[in-house]
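A single protein chain has been removed from this complex, and every other one stays in its place.
Chain lettering (A and B) follows the sequence in which the chains are written, and residue indices restart at 1 in each chain.
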Amino acid sequence: MSLVNFTTREITCKIVYYGPGRSGKTTNLQYVYDRVPGNRRGRMVSLATATDRTLFFDFLPLELGKISGFTTRFQLYTVPGQVYYDATRKLVLHGADGVVFVADSQARQLDENIESLQNLQMNLLEQGVDIRTLPLVIQYNKQGLPPELVLPVDELDDVLNFRSVPSFPADALNGKGVFETLRAVSELVLRKLSEDRA
Amino acid sequence: MSRTYSVEPWVVDPLKGFVAEADARMVLLMTPAGQVIAQYGFTRAVDVMAAAALGAAIVSAAGAVARMLDEPVFSALNHQGKQHGIFLAGFDTPRGRMVVLVVYGRESSPGLVQLFFEEFARELVAKCPEPEAPKPILAKDFERDLNETLNALFRA
Partner (left out) sequence: MTARLQRALGGVTRVRGVRGALIVAREDGLVVADALMEDIRGNAVAALAASLTRRIGEAARASGVGTPQFLHLEATGGALLAAAAGDEMLVVAVTEVGVNVGLVRLEMFRAAEAVQ
């Protein structure tokens, strides 16, 4: 849940990158970290295994600037994608203001994407959050791979995006679609914050 | 000189008292989701956020293990290093559960930190105001500001 303080006029929001293992969640954060000016971001914290798979989470704090006189900060988290890390995924998801679902566009990963999206829905429900009310965007990552390996965006949309949330094709390794995705979820989160308190 | 910073003014005095009595080097008061409420001793807001994220993660992971063991939530956790120790503990207030992360050096001890933490928590609970009803926060310039800040950060 976002923390809003009127005395110091600060807003802090939590955004979680969710998705199956090796879909590119950490790559998204790494790209943001590399491209955002140093005075607007903190250290990137990665709790990873010896083989660089996310063990608990990656974390990147970002300072957006002032919106309506409020200093606005975002905390970006990733979850570990592998199925057996569900307990830690639940912990990281706790209190999220918005979610980016990073799907792997490869045709052979379709089942993993579906399973991970269902897992997101279940874990949110366990925390009393209806996925339909949470700011959510979907990113179809790895669109830079050869066309014979990946599914086109409209096909992925048909299977994964039944709510018609904003979705973005991406090639996170080269930065394509990374900022567009983050910008979209930031806008949804802040807009929701504005509406909830109007 | 270290700075005490709080987004909730009622926290400042108890925090300063705790730092002095427990001889703490750094203190972070946060929500269980890692949102910072007050801090002492950290220099950059963004580093505070990283410490809060990690502290909240340790507490929530330990809490999850406790649940697996059918135990009530662990009241405090302590990790001692050669030069620094960290102490983590949670407590309930009228504004919900809060978590404290304390970094202490050789001039203090887990016993001192635990002792004064208990007083700190009691004082915070006593001073904690009732939760406020949500107020509108984003004014008419919301759209303009939102676009400007997002464009500046993401160089759209």
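Simple rule for what comes next: contacts are C-beta pairs under 8 Å (C-beta built on N, C-alpha and C of every residue); 3 or more make two chains touch, one makes a residue touch a chain.
What you see is a predicted model; the values in this text were computed from it and never measured.
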{"item": "Shown chains touched by the chain that is not drawn here", "value": "B"}
{"item": "Of B:Ala20, B:Val73 or B:Leu115, the one touching the omitted chain in the full complex", "value": "B:Leu115"}
{"item": "Touch residues of chain B, complete complex, unshown partner", "value": "23, 80, 107-112, 114-115"}
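Keep in mind that, in the parts below, only the chains that are shown with their structure count from here on.
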{"item": "Chain centre separation (chain A, chain B; CA means) in Å", "value": "24"}
{"item": "Contacting residues of chain B [partner chain A, same complex]", "value": "7-9, 31-37, 44-47, 49-50, 53-54, 57, 60-61, 64, 134-139, 141-142, 145-146, 148-150, 152-156"}
{"item": "Residues on chain A engaged by chain B in the complex (per definition of touch)", "value": "1-8, 10-12, 14, 36, 40-43, 45, 47, 56-57, 59, 61-70, 72-73, 75, 77, 87-88, 90-92, 94-95, 179, 182-183, 186-187, 190-191, 193-194, 196-198"}
